[in-house]
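With one protein chain withheld, the remaining protein chains of the complex are depicted in position.
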Amino acid sequence: MELSMTLDATTKAPIMSAKNVDVFYGAKQAIDDVSLDIAENQITAFIGPSGCGKSTFMRCLNRMNDTISSAKVTGDIRFAGQDIYSSKVDVVALRKRIGMVFQKANPFPKSIFDNVAYGPRIHDLAESKDHLEDIVVTSLKRAGLYDEVADRLDESGTGLSGGQQQRLCIARAIAVDPQIILMDEPCSALDPIATAKIEELMEQMKEDYTIVIVTHSMAQAARVSNKTAFFHLGKLIEFDETDTIFTNPANTLTQNYISGRIG
Amino acid sequence: MPDYTLTTSKQLQRRHAAEKRFQWYGRIAIAISVSFLVFMFTAIIFRGAGAFQQTEIGLNVALEEQVIDPQGLRDAGDISRANYKPLIMDAMQDIFPDVSERREKNQLYRLLSSASVFELGERVAKNPDLIGTTQTLWLPASSEVDLYMKDKIDQDVPEELRRLKDRDIAWVETLRSQGLIKKSFNKNFFTNGDSREPVMAGILGAALGSFFSLMICFIIAFPLGILTAVYLEEYATKNKLTDLIEVNINNLAAVPSIVFGLLGLAIFLNFFELPRSTPLVGGMVLALMAMPTIIIASRSILRSVPQNIRDAALGLGASKTQTTFHHVVPLAMPGMLTGTILGMARALGETAPLLMIGMIAFIVDVPKGVTDVATALPVQIFLWADSPEKGFVERTSAAIIVLLAFLIVMNLTAVYLRRKLERRW
Partner (left out) sequence: MNETHIVSSFTDDMNELESLLLQMGGLVEEQLKNATLALKKSDRELAKTVLKGDERINDLEAQLNETAIKILALRQPVAVDLRSVVMSLKIARHLERVGDYAKNTARRINTITKASAFTGSVSTLVRMCEMVQSMIKSALDAYSKRDSNLAEEVRHNDEYVDQMHNTLFRELLTYMMEDQQHISGSIHLLLIAKNLERMGDHVADIAKETQYMVTGEWPENQRNKGDNTSKMIIDLVDIEGK
């Protein structure tokens, strides 16, 4: 079956585009010839069963796979037209532009303020102490956390509740002013209320950022994303508008997966 | 009809019996080990406690200027080296006027420690104003008198086999009845170096030797061990070479300590010609010994730092080095410090490698720095345990108590640091 995995020509150029990406862990192939485009200021969701490669693929987008020595990535991944795997690319700059939020909320065991201030500090984004404070407060506000922690910025970030920790991680990611935020199952450890808050936050953040989210919850993908990509056994099976995927998927594998059938 | 019965059966009884039996095995095992420990500690404390007290004899000594400082120069060196023996003997004569025979006078004098003349000299030198006055001075009794006072001389032993004769005992009793003999806190034990005379032998030299050695050990082993661990854990790619290094580090941890001593002898003393018998070399050898332990402990601590902390920093665009030194190492530091202290505690107890580099010499002077010749606590214990004089028996135990106190302090420091610095993630 011929599938058009790219966006139609009417939308503007994608902020990221991947072509024929393969990822190997040693001899094992984790990603098999995946091509897809990520549109700016949209939420793109990656869904699929465990081990389908959705997280692996997402970690290619900011080269987090570099930390795994056995991982080898081939193919062409471009961010705003530049090949991110080119030897000239500064990974630090790349990760500054493409932030990441992880499955398990992982605040540093430091104060809430220092957590958010860490990124701006290492990238020298703040011109003065006041400016740094400004960045921290703005980021916390954007992450919808400021009101809850305004009076205890010097308390440990690990003392917050799970949902607050995750929003702190989002604030931390926002603080370095990235263009894209990758979210790796950000709500998998959260209760439905905390999840709803983060989903609402994503909806608001969409105006300023491009969001890519990996999620186990199809309902979440359906709720938050504009486009959904379905991965299966390392392959991209289907990539389309989210409403199409959830009302009328083109591929039987997608259909079986999202409707909870034995695939 | 399903079976809803809850109360059964032989199986349950058997299971309970087995559980109880197992718990009892555990309790018995604990009881045995605790009783061993209690036995060891009581034995050591019982034997060693005496060493913290010392018998002193009070004498009215006339400090005559002609004897001490005939020229009146008040030179501290000359004053301390003056001949105090006649002064002391005169003072003794005052207490026991009946004793007139020269040989008996000498016997009387021997109730005091042979070191009491030096002690007296030191005191006068420190306070020259005493010259020309008569002072009531408490001077250390001889080791035999000391033991007698502590009821450690078996009087059933025939007189000819005893060093403290019946007449000596009678004199001591006389002194006791006049209140001129007393037991007081043994300051010397904590302020003196080693001595041939048990009464004068102190632990300070050995303790400082150990302390300096450990300082050197820490200064060398801690940074080296931690840098090695950080590099191996955070940076090194996994290949044959790093595997080999890892295996060898594990092997080194198991190498007998005397081998490290030989290594130190061959390299530090013979090749680099560093000063023999010094805490500097001792510390270096101990560092060699403690390093594998520190590396292994530090690596396991580094491994226990959650990966997601590294991910968080890398994901923000921190470089590898920033990630490691801003986050991973600070988080691992309490654990690494603890590991280091425990490794050093082990090194503190080591005797064998120190023997090889000559820290077993008989050294009276208290070391003032790392390049002064010195001995160490476990070596001192070994030396005293080996000495024939009976007075050293209790000092050996006392030295063990000091060593154990050292160890306990170090372990408590480790616990404290861990509690204080540890951060939950």
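As written, the chain order gives the labels A and B, with residue 1 at the start of each chain.
In this section, a contact is a pair of C-beta atoms (placed from the backbone, for glycine too) under 8 Å apart; a residue touches a chain by one contact, two chains touch by 3 or more.
Treat the numbers as computed from the prediction; the structure is a model and nothing was measured.
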Inset, instruction - Can you pull out the displayed chains that the omitted chain is in contact with? - result: A
Legend entry - On chain A, residues whose C-beta touches the chain left out of the figure: 218-219, 222, 245-249, 252, 254-256, 258-263
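We adopt the following convention: only the chains that are shown with their structure count from here on.
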Legend entry - Inter-centroid spacing, chain B versus chain A (mean Cα positions, whole Å): 59
Legend entry - Residues of chain B touching chain A in the complex: 237-238, 306, 308-319, 322, 326-327, 331, 423-425
Inset, instruction - Using the touch definition up top, name the residues of chain A that touch chain B in the complex. - result: 62, 64, 67, 69, 92-96, 99-102, 104, 106-109, 118-119, 122-123, 156, 158, 169, 172-173, 176
